[in-house]
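Structure provided below as structure tokens; questions to follow.
As you look at this complex, bear in mind that one protein chain is not there, while each of the others sits in place.
First chain written, first letter: the chains are A and B, and each begins at residue 1.
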Amino acid sequence: MDYVIHLFILINIYIILTTSTNLLVGTVNMLSLGQAAFYGIGAYLSVLALLSFNWPLFPSLLFAMVGTGLISFLISYPSIRLKGDYFVLATLGFQLIVYTILYNWVSVTRGPYGITGIPSPKLFGSIEIAGLWPFLILSTVLTIMVVVIFYNLIHSPFGRALRGVRDDELSMKALGKNVNRLKIYTFAISSAFIAVSGFLYATYVSYIDPTSFNLDESIFILSALIVGGLGNIRGPVIGALFVIILPEALRFMGLPDNVAANLRQIIYGLALILLMRYRPQGIAGTYAIK
Amino acid sequence: METDILTIQALTKSFSRKIMNSDGGEDDEQYWIIKDLFLNVPRGKVIALIGGNGAGKTTLFNIISGFVKPDSGSIIFKGDGCESELLKMQPHLIAQMGLGRMFQDNHIFGEMSVLDNMLIANSLNSSENPVSALLFKKRLKRDEVKRTEKTAQIFDTFFGKESPFWEKRYVPAGTLSYGQQRLLGLARLFMREYQLLLLDEPSSGVNPEVIEQIKVLIRRFTEQNQTVLLIEHNLDVVQDIADFCCYMDQGRITLMGTPADVIGNEDVRKSYVGF
Partner (left out) sequence: MIWQFIVNGIITGMIYGVVALGFALVYNTTRIFHIAYAAIYMVAPYLLMFSMQSLGLPLFVSILLAVLGTILIGYAVDILIYSPLAKRNSSSNVIMVSSIGAMIIIINVVAIIFGNETKIVNPGVSQSITIGKILVTYTQVFQFVTALFLFLLFFIFLKFSRFGIITRAYRDDEKLASVLGTNIPAIKRLLFILSSAFAAVGSCLIAYDVGMNPYVGMPMLLNAVVALIIGGVGRFEAPVLGGVLIGVLQSLVVYFSSARWQDAVTFLLLILFLLLRPQGILGEKMRTV
């Protein structure tokens, strides 16, 4: 039973990751390889607030979100003018630089040694969130909030404008829309909410190190989103469910652990190839990658 | 002239490209698509721009609307009272100042519904941000309802109560027929009061019935003192609705006058009209 709760917490964390990434990759169609970098920045900023500043839950969370959102400007502002492949490369470069900094700036981030003893966040300064059930409640509440927020964003004039950018950027400019500004907003929102997952991960596991936030993780989050589906709310949720439950299903089938990890990856790879060929909008999405 | 809405002077645009020469090496070739172009566009009229393929007409539109930067020249746009040099401005700002554009290949939002295509055309930039989406939902909703009524009006006025547009308003615009998409692209431009409209071959590829509807729509613009610059190959359309006509050849406007004059001109007949 404990294990099931643990899985649910993970599912929540990944729903937030995929839903946030969806706004950028699904709705506006800006393929990015930098999700894990923001995930990591969110986690480390949360730790800064909780451990160094000793702040309670919501101020720390807000700090992580705002900080990550602001840092996203560093990459979004210069790179949104880049076309197609070059934009993806820029996000890739950003991901790698962030990882290298997190790994090597040992004096600040403790590098590969990681940071242990992350304190449990204190709600309103006094109610400590520690243990499985409190984290389940916290993560579920946050997940629901994030999903509701993104639902409203997608179904608003803002969301429609983003779909317009995806559909025909030229027309949008000819209609007087500031496409660059829309893209930068999307980047900032997406990364700010990815930071929520960073917060949850850091506080739940109470230990972080850079290897959880590398390029492989970016690809993993992207794959989860693509498999589940892009452009709507269902898709990312299904994608998160898929990537968390699949390994458990494999384990159930009695596969030895050392092969299971590789086999799982093979299934993801196969899923990506088959989906791109036959169903590029994913299992439950409304938009295909363009 | 004081009544001109657009004054173009000494516009020049060249492209360079690599071509392979006979030794298998590469050379740079430069060609001028627009060379020393002058044009004054009088306000409130329909001005047709005709000329052979590759004469530079679409490039001219791209430069005016800000998507392509020329080598040199000046384009002054006299909006409501103020004068702006368009060449310094980005395309979306030019559009915000009142310059509307219809492209040669439709460029409507195929994945969006017909209604969304209309609504997005005049939704305020100030509504299209995440904060409004979360905090001012009621106000945005009311605004959308008003503009949906405006859409209904436009469809009514131009396409009649029997037209399929209102019925199909929730259908993705990409599923409309080519002619209907063309009309949608034009109808969209009525959601805002543009001052100058650049229409690139609006009648190409559509059947005569749709052409008639397009002609009506275009003349409608001028009833509100809007100016229309029109690229057209269909000379019947030009003669029917244009007040003025310009002939463009080898990168410059060589002739401007009434449609009858220009189309009847001997040089134009020889090199363009064909008879």
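Here is the rule we use: a residue touches a chain if its C-beta (ideal position, glycine included) is under 8 Å from a C-beta of that chain, and two chains touch if they have at least 3 such contacts.
Source: prediction; values computed, not measured.
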{"item": "Among A:Ser79, A:Ser139, A:Asn178 or A:Ser212, the residue in touch with the chain that has been omitted", "value": "A:Ser79"}
{"item": "Contact residue for the chain not shown (choose from A:Ile208, A:Ile226 or A:Ala284)", "value": "A:Ile226"}
{"item": "Touching the absent chain when the full complex is considered, from A:Leu7, A:Leu62 or A:Ile101", "value": "A:Ile101"}
{"item": "Touching residues on chain A - with respect to the absent chain", "value": "29, 31, 78-79, 82, 84-86, 88-90, 92-94, 96-97, 100-101, 103-104, 215, 219, 222-223, 226, 259, 262-263, 265-266, 268-273, 276-277, 280, 288-290"}
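To be clear about the criterion, only the chains that are shown with their structure count from here on.
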{"item": "Separation of chain A from chain B, taking each centre as the mean of its C-alpha atoms, in whole Å", "value": "41"}
{"item": "Contact footprint of chain A on chain B as seen in their complex", "value": "65, 67, 90-93, 95-96, 100-101, 103, 107-112, 116, 119-121, 123, 125, 127-130, 132-134, 137, 140, 144"}
{"item": "In the complex, chain A residues that touch chain B", "value": "149, 152-153, 156-161, 163-164, 166-168, 170-179, 182, 185, 189, 287"}
